[in-house]
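Down below is the structure, laid out as structure tokens.
Here the complex is missing one protein chain, while the rest keep their positions.
Note that the chains take the letters A, B and C in the order they are written out, and that residue 1 is the start of every chain.
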Amino acid sequence: MPQVRAVVIPAPKAAVEVREFPEPEVPVGGVLMKTLYSEVCGTDVHLFHGRLSGVPYPLIPGHVAVGVAEKVRGPVTDLHGRPITEGQVITYLDVHKTCGRCWYCLVAKASTRCPERKVYGITYGASDGLLGGWSEKMLLLPGLHILPLPEGVKPETFIGAGCGLQTAVHAVERAEIKLGDSVAILGSGPVGLSCAALAALSGAGFVLVSGAPDDRLAKAKEFGADEVLDIRQTHEPDRVATVRRLTEGRGADVVIEACGEPRAVREALQMVRDQGRVVVVGQYTDRGEVALNPHGDINRKHVEIRGVWGSDYSHVYRGLRLLARFQQRVPWRDLGQNVYSLDSAGEALRAVEEQRCLKAVVKPGKRT
Amino acid sequence: MPQVRAVVIPAPKAAVEVREFPEPEVPVGGVLMKTLYSEVCGTDVHLFHGRLSGVPYPLIPGHVAVGVAEKVRGPVTDLHGRPITEGQVITYLDVHKTCGRCWYCLVAKASTRCPERKVYGITYGASDGLLGGWSEKMLLLPGLHILPLPEGVKPETFIGAGCGLQTAVHAVERAEIKLGDSVAILGSGPVGLSCAALAALSGAGFVLVSGAPDDRLAKAKEFGADEVLDIRQTHEPDRVATVRRLTEGRGADVVIEACGEPRAVREALQMVRDQGRVVVVGQYTDRGEVALNPHGDINRKHVEIRGVWGSDYSHVYRGLRLLARFQQRVPWRDLGQNVYSLDSAGEALRAVEEQRCLKAVVKPGKRT
Amino acid sequence: MPQVRAVVIPAPKAAVEVREFPEPEVPVGGVLMKTLYSEVCGTDVHLFHGRLSGVPYPLIPGHVAVGVAEKVRGPVTDLHGRPITEGQVITYLDVHKTCGRCWYCLVAKASTRCPERKVYGITYGASDGLLGGWSEKMLLLPGLHILPLPEGVKPETFIGAGCGLQTAVHAVERAEIKLGDSVAILGSGPVGLSCAALAALSGAGFVLVSGAPDDRLAKAKEFGADEVLDIRQTHEPDRVATVRRLTEGRGADVVIEACGEPRAVREALQMVRDQGRVVVVGQYTDRGEVALNPHGDINRKHVEIRGVWGSDYSHVYRGLRLLARFQQRVPWRDLGQNVYSLDSAGEALRAVEEQRCLKAVVKPGKRT
Partner (left out) sequence: MPQVRAVVIPAPKAAVEVREFPEPEVPVGGVLMKTLYSEVCGTDVHLFHGRLSGVPYPLIPGHVAVGVAEKVRGPVTDLHGRPITEGQVITYLDVHKTCGRCWYCLVAKASTRCPERKVYGITYGASDGLLGGWSEKMLLLPGLHILPLPEGVKPETFIGAGCGLQTAVHAVERAEIKLGDSVAILGSGPVGLSCAALAALSGAGFVLVSGAPDDRLAKAKEFGADEVLDIRQTHEPDRVATVRRLTEGRGADVVIEACGEPRAVREALQMVRDQGRVVVVGQYTDRGEVALNPHGDINRKHVEIRGVWGSDYSHVYRGLRLLARFQQRVPWRDLGQNVYSLDSAGEALRAVEEQRCLKAVVKPGKRT
């Protein structure tokens, strides 16, 4: 019986280890995928530290991945009804089991709030099967939405964009950027960079990114930022003043918080113009509270604040099409160059946590 | 030379007094209005305590008023081009000088954020003229938007609804209530009551009002609330639990904060369902900060928060039409029954501040 | 083996007949429902005449119905996860098999355009099973969305509202009526009447219904219309002039076409004000073309026209809640008083076609 090697986080804060699992039977409607690449993103660092609730450790991390369909059992199709074939390079929506039958799915049409949804590499544990990307092979269960990579999009480019692009597609959809709008983005991680890219592609009149360290800010410029602010060398009032100076004193039309610090929400509200829009997408884990002044920050400003949770199929689908169209203009591929083997996954986690790289990629087939 | 008696707040916290002013010349395009009624609303209490910035004391309070056109000079028309005639019962949009030429007016189309705007009874002082409603006569300057009261709407009904209705029209417009939505309103003052009425008139499936004291909650039921919560006899977690219980565990589709306490914004975010909408309309003055959790309150909830500042012509216009159509169903008139003379204006302020009445009305022609 | 009596349209224009079918096995996840009432609506007349494409004759008509759960097999739940129990009074969303996996479901989020969807009593034929309401019993297949009737809503009231209410919920959702808006509705059938009711419940400032004959217009007034226009006694220019006269010369803020005549779309565009909104919901079958002037009717008017196709779960769900809340105010129940047995179904069809009644109801348990 063939064995599959996969990285496991045994418990919060416990060192990751490589374990062997028997290669699973593929159920009807399922696909066994040979993993080419998976991601190490900030969420994986949170998972390692046990900062997310509802995670069934031990866990095989890696919610987003790309691979080759190795075994396809029964009719498995993409959204056009075209069959997924063995040998095809594919990815998937990491959210599974959105029920389509509850109040949130049917009445609110808020599928990212469906209580039934399960997420590969996050809310599925190792005991559920090979349902995380840091594994030589993954089992794509029946009902999972599978998408072939568009012609011309390489796996390396896809994984460079990763979940950051999908999240940014959702955030920018909520931001409703108009041609010529000024946009400030707080955060220079993968989500912040893709937000900068999508703001620029949306025809923003001005894109500013605040963050750190230097290499991320340099990358932000390549991704479309007109201006960057180093948060290690500036204070909040300076940054707010800079945004105002660049917007004739008003503040930005749209501000996207994509850094995860609670106090960034306050800064975003300082930076936005009256009757502007603040999108809060970075607060993926609970890192505490922030004090806001409802009079000055919300009521008097006539501002609009929108939270963004999760992604749905449309964000993955649109992300793939944007990659296909704009991969020459936006260097998403560069983000996927820090490649680790399964055996070095712990090192990859540390590199991301210490911001030594913008993001890390796990390549299960790589020799250490 | 005829004299006009008016109430003046000489300075923050200084006792109000009645002063005499010479009856002004009416400029071309202006109207001298004999005041029938003006309001004493929460804003006037704030003005008395000096809690608003940019107020040029001494001040004649009373931003909203209704009266009889006594002298009309030159062509003065309503929005249909029909002339305002002497003897007509009229009111006006209390905002003057919205410039129509700045970035906020022209590009953002956010006229309530126009920096040129002046407000009768708030940012116009006594030295600017008879530009507040606690006065026997008011000068409606050229360019002020004047509206005749619709047929069948009595001045007493209009002043009962007062600025609370106009603000509620704006808040409910931002709330985008759909037929059958559950709506929770925090606050049982004039704004909260009119929000309850308008939510019910919008076809809400359920309307809850939290506030105090008893008479306001009783009135809230007459205004359309299905359920009321007494904030003096409940704690935040209970109130949140009640809203969830009444909404199958989810929270309300729409929550409108209309009470002015910073912590009510936090409560509103607890009460709203995932992907719901919170409208913040009560934070008219700076009463400090509130601690929010951006992860749990905003991002994970995928919620939308909208501030509401000021009113424009459309809100006054729509408010008048709603009065004309629904005055039988909503007892706005009852709110205007605590009537004070100019000489008792100080007493009126105290009555409102101490919540001895829901609102007070100043009737300049009344004998003390 | 027990037999079930059901009405069948054998082929377009062929006389309806009662046939016997064996009572079906209930599959796991399915429900056998004893039919209390089903509807005879305009669509059934179209089905009889063969005016819809994609209909697999012979057909058991009746897309909307209400009944008693007679056999429930396996876990069948409502959207809250509560089990459907035998003896419960239930209804269902008549649309089945919306796939949740195609471009329209996932990317456009336009589930009423899903190519997989099947409709009970319309695109399911008699050979597919007891999937129409003009039958003693119906088979509710696994995956069909089942809803218990809310407490206090009688089957007679539900069937009186019928599919007209569900369609109206969708149309009024697209119409985005604001408090105080003037609304004109073209058509006084079940959809038009429910649109009138919902416009009034939404706080419209004025509701006008045009249609015929007299009894429908009388009913329109009971449903919330302020004014009615008899299309047999007026011409298009007169009706347009009337709407303009009632709206200070401008035209209505919102016009809903709910009558099915192509020329009504032209009339709607004449009746709507500049920058208003026209909702087209009545054109369920192809009844030919209408000539429009794109300059005067669309471009210069800066108007917005929105088509409305089908209903989804949210419309049925909201419809039920509106019935529960507003059944005292809107006499939906009156529409369900023309009750026919299965054996008189042909007569019911004729009565609807000849507009001898507003709508007819089939009651399978009724003796002829």
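By definition in this document, a contact is a pair of C-beta atoms (placed from the backbone, for glycine too) under 8 Å apart; a residue touches a chain by one contact, two chains touch by 3 or more.
As the structure is a prediction and not an experimental result, all values here were calculated from the model.
Shown chains touched by the undisplayed chain in the intact complex: A, B, C. Contact with the undisplayed chain is limited, among B:K13, B:K109 or B:R232, to B:K109. Only one residue from C:E151, C:E289 or C:E354 touches the chain missing from this view: C:E289.
The missing chain, though absent from the display, is touched by one residue of C:C41, C:V308, C:L323 or C:A345; that residue is C:V308.
Of the options A:E17, A:E70, A:E116 or A:E173, the residue whose C-beta touches the omitted chain is A:E173. Where subunit B meets the chain that is not shown, the touching residues are 77, 79-81, 100-103, 106-107, 109, 145, 312-314, 317-318.
Residues of subunit C in contact with the chain left out of this view: 103-104, 108, 110, 112-113, 248, 250, 257, 262, 265, 273-275, 280-296, 298-310. If you put the missing chain back, the residues of subunit A touching it would be 80, 169, 172-173, 178-180, 198, 201-203, 205, 248, 318, 321-322, 325-326.
Here is the rule we go by: only the chains that are shown with their structure count from here on.
Taking each chain's centre as the mean of its C-alpha atoms, subunit A lies 44 Å from subunit B.
The distance from the centre of subunit B to the centre of subunit C, with each centre set as the mean of the Cα atoms, comes to 42 Å. Among the residues of subunit A, those in touch with two or more other chains are 103.
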